[in-house]
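Before we start, here is the structure in question, set down as structure tokens.
As you look at this complex, bear in mind that one protein chain is not there, while each of the others sits in place.
A and B are the chain letters, set down in written order, and residue numbers restart from 1 in every chain.
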Amino acid sequence: MAIIEKRFGATDGWVNMPDGTSHYTFGFVDITGIPEKQIFEYRGKATLLAPLLEVYQGDEVYLTLTNLGLPSRPDLDDTHTIHWHGFPNQIPLWDGVPEASISVPVGRDFTYYYKPLDPGTYMYHCHFEPVEHIQMGMVGPLIVRPQLEKDLGRKFAYNDESTEFEREVLIFLTELDAEPHYLVANVQEFDWTEYSPEYWLISGRSYPDTVKPGNEPTLPLQPFSSLIEACEGEKVLLRFINLGFQEHSIQILGVPFKVVGQDAQQLRGYHGEDISYWRNTLYIGAGQTVDAIFTAPRLGIYPLYSRNHHKNTIAGISFGGMITEVRVLPAP
Amino acid sequence: MATVIKNLQVAAGSLSLPDKTIPFWGFANAFFGSPQTPGPLIEATVGDRLTIRLIHNNSFARIGEPISIIFPGQENVMVRKIPSGPLIPQPVQPQYAGGKMISLTNYLDENVDWLIEYSFTATKPGIYLYESGTNPEKQIQMGVYGVIVIRPSGYNTPDHPNYKTAYGAGTGSDYDVERILVIGEIDSIMHNDVEPGVYYDMLKFKPDYWVINGRSFPDTLAGDNNTSQPYGSKISCKVGQRVLLRVINAGFQNHTFYLGGFVGRVVAADSFPLMTPTLDATYEKTGVTLGSGQSFDIVFTPTTPGDFYLYDREYHHLVNNNQFPGGMMTKIEVTT
Partner (left out) sequence: MSLINLWVKDGYLSTPDGNSIYFWGFSKSENGPAQLPGPHMVVTQGETVTVNLYNTLSEPVSISFPGQTGVTVEGQPVQPQYSAGRLVSFVNHAEPGDMVSYTFTATHPGTFIYESGTNPHVQIPMGLYGGMVVRPADYDPNVKEYKTAYGTGTDTEFDREYLLIMGEIDPDLHQAVEEGRSYLISKYMPRYWTLNGRCAPDTMLMDNMDHLPHQPYSSMIMAQPGEKVLIRYIGAGIGNHSLHPHGNHTRIVGMDGRLLRNGNVDLSYKRFTVLVGPGQTYDQIYQWDGLGYTPENPIPITLPNLRNMGIGNVGWTMWSGSPYLGVKGDIPKGVTSFNEFGEYYFMLHSHKEPQITNWGEFPGGMMTMIAIYPSLSPDVGILT
């Protein structure tokens, strides 16, 4: 069991959509190991998604949140928190709900401590005025890897050999309504009951940006590619996280999914029954995660898309959005 | 193992709602049919080879866009196209222009091509959509979708263990009465406004009619006919009979199909039977929420005679032009 020490800064940033627009965001940036004198160079560099937090079950995680402030909104002194969504038996101190414990003001630090015991796919986000701070981009993926990986030296979603896989990709679903982003940047209020997004994103990007590499220079603050590459016959684990405010129906054309886990729980009944199941469509609600494995079929490209086709749009002007590709390559 | 061949065309037509008529696009049986929504029901048995062709349309009003068919839930679909190729069947592939996907699968350009032919083997029983894979946000909403039902072998042979089952013996899917219910929604303004080849701003999508088998209540109660919406959805059965509802969501929104007074047993989801030799994962529900593209097979047995309504539990979808009753609703008549 390792001791993991991480430090995330909370600040703001800007993200780019394929139609050439930029949108103001709040978010987190990884400042682990950065000398204290230099952390303020990371102001304004929040990424969408927030950094991946990936640990093993039993690790002791010390996660320090530093509120770096919002350089584009210096007047706004919102505090921030980290809420590990789905952490079993949490205590309020580390649950990140400002109304029920601590939040972090500008210029301050707070260290959250986690010793996760249950492997699976989780998410984290800021819980200060969550409707605003989540929509503004303070959302990140969280993976707890099972002990079985260390024991056997192979990859598993859970502590069960039936959940073995060769490759894994995060499919992190959110939406972006440009209006509140614009209003927040311009010091105005938004009526959240009018929420009506124009962009639908996988891991912070809208297609065709989703298939670009992680280090795409035109997307400096959107470092997550969701291109799925695998060799024929390989098992691929897709970790779906819905941290948008809508339900989403996802299909891969011609490829069924075996759902092995949901909400960071392997699909097992009360007496250990194997209740994993198959689907052609994954219907995922806000705040849910799904671990689904597919076997890479014959060579070719298989589109992964939202079946809510009206959302496969870039602000109503062209095809794009919650779409990516599975590219199956020849076995090496 | 038979070969099932279906020749289809896509054409523009006129769709009848309870209080108005709007343009629509739909599949037609090639040469002798007219466009309809849902498209012609395609039936096959496990092991059959399905060959489904989209044929260059000279008979009806063209929709004026490239057209294609995708088959969610089917694996290893092959395609060939005449004359622009591939002439020998190859795996279907999404199509690109300028590095960006423009179609989820190979398509037919009616200005160039005569025919595109998709083929696959029916491997799993169930109900599946076939639908447009080109400008799907527009073409599916305009009506370019239909249903494929794949039967287990022996489903029509009395004394066969699979007789009158949806998924074969031992799946809890035996039935006396079966009804396929394709649910969805229609934005009548969009139907009037779409232009061929022009991107439609889907942020404006705001459906105002909700349909079962392409019809809004009370049109749902009429029988099958030869109109552009040929499939009725009224159900008639006797007390004690097993009724199998096969509900599939072709719309873009979620819908909650509610059984009114009944409690049904969900026996399959996305055409994967929930009862297998190792596990009975069937469960009972008063209603099921279907995400876009999902399907559920539900069995129930009425115990008393009478009329009962089945409807979308999102009650604001039970209207036509804002007036109740209407929309996504049908009826089951139970007799002794």
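By our rule, contacts are C-beta pairs under 8 Å (C-beta built on N, C-alpha and C of every residue); 3 or more make two chains touch, one makes a residue touch a chain.
Note that the structure is a prediction, hence the values are computed from the model and not measured.
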{"item": "Which of A:Leu52, A:Val97 or A:Ile301 contacts the chain that the document leaves out", "value": "A:Val97"}
{"item": "Per the touch definition above, residue among A:Ile134, A:Leu282 or A:Ala315 touching the missing chain", "value": "A:Ile134"}
{"item": "Contact set of chain B toward the excluded chain (per top definition)", "value": "206, 208, 218, 254, 256, 258-263, 279-287, 289, 303-309, 313-316, 318-319, 322, 324-325, 331"}
{"item": "Interface with the unshown chain - residue positions in chain A", "value": "60, 62, 79, 83, 85-86, 88-93, 95, 97-105, 108-111, 113, 115, 127-132, 134-135, 190-195, 245-247, 262-265, 267, 269-271, 273, 275, 285-288"}
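Simple rule for what comes next: only the chains that are shown with their structure count from here on.
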{"item": "Contact set on chain A toward chain B in their complex", "value": "196, 198, 207-208, 247-249, 251, 253-256, 273-275, 277-281, 283, 297-303, 305-313, 315-320, 323, 325"}
{"item": "Chain A-facing residues of chain B, complex", "value": "70-77, 91-94, 99-102, 104-105, 133, 135-137, 140-141, 199, 201-205, 252-254, 269-272, 274, 278-279, 281, 289-294"}
